[in-house]
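Only a single protein chain was left out; the remaining protein chains are all shown in position.
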Amino acid sequence: MIDKQINSVAQAVADIKDGSTIMIGGFGEAGSPIELIHALIDQGAKNLTVVSNNTGSGHVGLAALINNKQVSKMICSFPKSANSKVFPELYKKGQIELELVPQGTLAERIRAGGAGIPAFYTATSVNTTLAEGKEIREFDGQIYVMEHGIKADYSLVKCKAGDRYGNLIYNKTARNFGPIMCTAAETSIVQAEKLLELGAIDPEHVVTPGIFVKRLIIVPNPAAESQLVSEDRRYP
Amino acid sequence: MIDKQINSVAQAVADIKDGSTIMIGGFGEAGSPIELIHALIDQGAKNLTVVSNNTGSGHVGLAALINNKQVSKMICSFPKSANSKVFPELYKKGQIELELVPQGTLAERIRAGGAGIPAFYTATSVNTTLAEGKEIREFDGQIYVMEHGIKADYSLVKCKAGDRYGNLIYNKTARNFGPIMCTAAETSIVQAEKLLELGAIDPEHVVTPGIFVKRLIIVPNPAAESQLVSEDRRYP
Amino acid sequence: MTSKGIVEGWDRAQMAQRAALDIQDGAYVNLGIGIPEMVAGFVPAGREVIYHTENGLLGMGPTPEPGQENQELINAGKKPVTAISGACYFHHADSFMMIRGRHIDVCVLGAMQVSKDGDLANWSTGAPDAIPAVGGAMDLVAGVKTIYVITQHITKKGDSKIVENCTYPLTGKGVVNRIYTNLAVIDVNQDGLMLRELAPGITLEFVKEKTDATLNIHPDLR
Partner (left out) sequence: MTSKGIVEGWDRAQMAQRAALDIQDGAYVNLGIGIPEMVAGFVPAGREVIYHTENGLLGMGPTPEPGQENQELINAGKKPVTAISGACYFHHADSFMMIRGRHIDVCVLGAMQVSKDGDLANWSTGAPDAIPAVGGAMDLVAGVKTIYVITQHITKKGDSKIVENCTYPLTGKGVVNRIYTNLAVIDVNQDGLMLRELAPGITLEFVKEKTDATLNIHPDLR
């Protein structure tokens, strides 16, 4: 029998090892799997490479993970946001590495990782400092840069609801990186607000097919990052 | 005001020129836009390069287009099927060119065309005759072949329903190549069985966003290719 | 020497049944056209297996009842199928992400030839007048984690389909993990072919005679 449900967020992240590459969903707080990230803080794995569009806000969620010195490298497109304090501070001190990737290239590299594409060419970043050191190549008279697919050991993703096969649906623009990150990780770990019966999601409406999901944990009322930040909450 | 509806299949394909590259959706008869193909036969454009997974059945639809000598080259993965007679005959006579592409590579090349990716690497077809003459390259100790994105001048696609913005939904496995072909053509022409009011498709359930659709024609009761073939019908 | 037309060892259903024993609970499986399709019917009770068909369905169910066929719900062989509860539909690029991205656990395919190194030929005779047609075969062997082949051990003409080197054009090089024939179960590993099981009434000598490749014999040969 297939049942991807895990009983606790602690159990869901228990086997993450030091040095792992971890993709973390979300665009700002929308889609950020805050309970899974906090479980990873409790778990304590260190020297992580984190792939995520941003670096978190305040002192909760991804920012707290970074603040806890568990992340040695960030791969992201926009490491500073309105309430982003932790990453900038560590970065200026040279205590965390940054690989800056244009947002669409980041998305495509993740999708390529999940699709078995080791590399592809894009016009994005050609003639900029972000293309330095990368292979440049002409196709049909236009210049492109070669970019590599990214895979991860784990991905932490948040969605609206899922079933025991791991089929997922998302909520509005909180979908963002979740579907592609599920495809690119050896072990994708998803927190959903609700468990649905098998068949409750119309087969035409499934966004992430269950094949891309390894573990599903139900977190019925996830915390809102902006709420925690406005209350100046800290984790742990 | 945005209204992508066209009043007749004839009008929908009227501007297709000789020598165009045309993607035609469908996997066998599922998703095959038979009324649009017949309109293209009436229209008469010649010397076409057609990108489609198969080559049609009997003497209707894509097979009829080929039989009418409008196609000089097929790019496809599986040019022979149970009732496929026209293409094999012309191919053996050397009257039509074939570029044989593995099915997944074909899908990814079309998706790349639509995504602004000029080329990518895949392990599919490495060490086979289909990789001959193509660039071979190693990434992380594994061998890959470089494949190019494909773009088309037009795509002809069938779906279940659409709205005036061109947002589309499909039916079951008839979805197949439709969504990616809409993205890869300069002008995508879609036949839908039903027109829906704007907003009738839940924004979470749209399969092809309207941005990828140029023309929408409502064909309420499309012919079933297998039915026509079993009746030995011919077009024109 | 086998007389033509006489079935030796396992019949088609039995070959499928034997292969089905190796499909694990929870596996995502893609079944090729022909005997491989029959595997689904023989997976032991208590195992839940999800079938993928590359034309855009995960959670393919059995053939529909007569009269219930839907020409827009078909498998990769273009035959009507059903969808189970918990199924999902997707487009071709997403479908082959599952294949190319190594998300499918097992693919069961037919073969024209399999070599001692696990090379597979199953798409073309290479005959100059043949219409070449590859479909998804090359994507499947390149991307799926485990490749099983089900095939008659010898052709209708009496030639071995298990060979030192394939003479037909390859589908993929070094891709096959296990071969189920009417005579035997053979693993492909680093050292070549390893005979694991014999069909009832089939002798080791007979299999060796019918195989145009060196066979290592597993110590626990059954």
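As written, the chains take the letters A, B and C, and residue 1 is the first residue of each chain.
Going forward, a contact is a pair of C-beta atoms (placed from the backbone, for glycine too) under 8 Å apart; a residue touches a chain by one contact, two chains touch by 3 or more.
None of the values given here were measured: they were computed from a predicted structure.
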item: Chains in view that touch the one left out, judged over the entire complex; value: A, B
item: Which of A:33, A:102 or A:203 contacts the chain that the document leaves out; value: A:102
item: Among A:154, A:177 or A:235, residue touching the chain not depicted; value: A:177
item: Touch criterion as defined above, residue of A:49, A:70 or A:124 at the omitted chain; value: A:124
item: Among B:20, B:122 or B:183, the residue in touch with the chain that has been omitted; value: B:183
item: Contact with the hidden chain (one of B:20, B:167 or B:191); value: B:167
item: Hidden partner interface residues of chain A, rising order; value: 27-31, 53, 77-82, 87-88, 91-92, 98, 100-108, 110-111, 122-130, 170-180, 207, 224, 226
item: Missing-chain contacts mapped onto chain B; value: 1-2, 111, 113-117, 163-165, 167, 183, 198-199, 201, 203-204, 206, 209-212
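In this section, only the chains that are shown with their structure count from here on.
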item: Centroid spacing, where centroids are CA-atom means, of chain A and chain B in whole angstrom; value: 34
item: Touching two or more other chains - residues of chain A; value: 115-117, 203-204
item: Shared interface positions of chain C, touching two or more other chains; value: 57, 83, 89-90, 96, 99-100, 143
